[in-house]
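Here the complex is missing one protein chain, while the rest keep their positions.
And now, chain A:
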Amino acid sequence: MVATKSIKFLVVFVLALTSFTAFAQEEVVENNLVDSPDEIREFIAHHLKDSHDFHLYTDNASGKHYGFPLPVIVWTSNGLKTFMSSEFHHDDNGEVVVDKDGTKIVKYHTKIYELDEGAAALSFDEAHHPTNASKVIDFSITKSVFGMILTGLLMLIGFSSLARGYKKGNTVPKGFSRVLEPLVIYVRDEIAKPNIGDKKYRKFMGFLLTVFFFIFILNILGLTPLGFNVTGQIAVTACLAIFTMVIYLFSGTKDFWAHTLWMPGVPIILRPILAVIELLGFVVIKPFSLLVRLFANITAGHFVVMSLMALMVSLKADFGPVASTGMSLILSLFIMFIELLVAFLQAFIFTMLSSLFIGMAVEEHDEHH
């Protein structure tokens, strides 16, 4: 009862953002004059990737970019180098070489490369792979990192205000906290307790709640015109999945390991085979399914929404500007609604499966079968 109410509220809350999103995204497309299928494809592909500056839109007439640069922090063969991404001058083709104390750094297709000794410009092979440069370890505050920090701050502000409300002696929260509380209760009562058990769930609440809201807010941020695609970055979902894996592997009970490595009640010959299968399941398959599910859902969502928005441009020749714009608006709005659901659903599923796996690991077997 409480949970459905809160979901309803959130849907309404995020709806306010949606119409704005559709509008703003169109503007991006319009102003860039991305009007051929190839350009659209490239535009979408570019959006799905992480970027080193916070780019809002480009005014095509004056060639001016709106947005702000983000810090680049890279570990090169000469040690740590930091500078603002504005030094690349919005170049993404490896043409602008940034020279930091003799280390030549270029950005090519959202990746940062360090030119080899003696090279002055990036050269490519037939498959457009750089030949005279090596990748660096990139600790930059990219758009995704920025989004995560933003999300962390939002969470910290929102939930610490909820916590303060209780400390002041209000048993019932006021204002925005009233929206957050049912969500916390939802995660506790519908996700953690049924899967982990009443006795042990408390220990994992910190992780589960954090992950739930982290994914949820990042998914929602991805639907705003700011154009974040954090949960669509495979490194991010991989990290989340590995956190879950580490937690359930380290909190596994003796029973769990006994059942995983030497399954009782099964012929001795089968036991090593089962152990390999079980171990593979817990170490590889389960985390992999977690990371791919979140990554694929969010990436696909972004891809579909942007493709539908691009209909406006690509169908203009066939249907005229009004019909194509109308169709694009209706379809993308429809998909946007579904994406709102997916934003919640993926956060829910990730947390749900994490708690399910943790529940498997901490379960005590009373009866031996």
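Just so we're on the same page, a residue touches a chain if its C-beta (ideal position, glycine included) is under 8 Å from a C-beta of that chain, and two chains touch if they have at least 3 such contacts; residues count from 1.
Quick note on the criterion: contacts and distances are computed from a predicted model.
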item: From "ATP synthase subunit b", "Carbohydrate ABC transporter permease", "PqqD family protein" or "Response regulator", the hidden chain's UniProt protein name; value: "ATP synthase subunit b"
item: Residue among A:Ser85, A:Ser144 or A:Ser324 that touches the chain left out of view; value: A:Ser144
item: Touching residue (missing chain; options A:Thr103, A:Thr210, A:Ser251 or A:Thr325); value: A:Thr210
item: Absent-chain contact - pick from A:Ala121, A:Ile234, A:Ile285 or A:Ala317; value: A:Ile234
item: Touch residues of chain A, complete complex, unshown partner; value: 49-50, 74-75, 111, 137-142, 144-145, 148-149, 151-152, 155-156, 159-160, 162-163, 166-167, 171, 181, 184-185, 188, 202, 205-207, 209-211, 214, 233-236, 238-240, 242-243
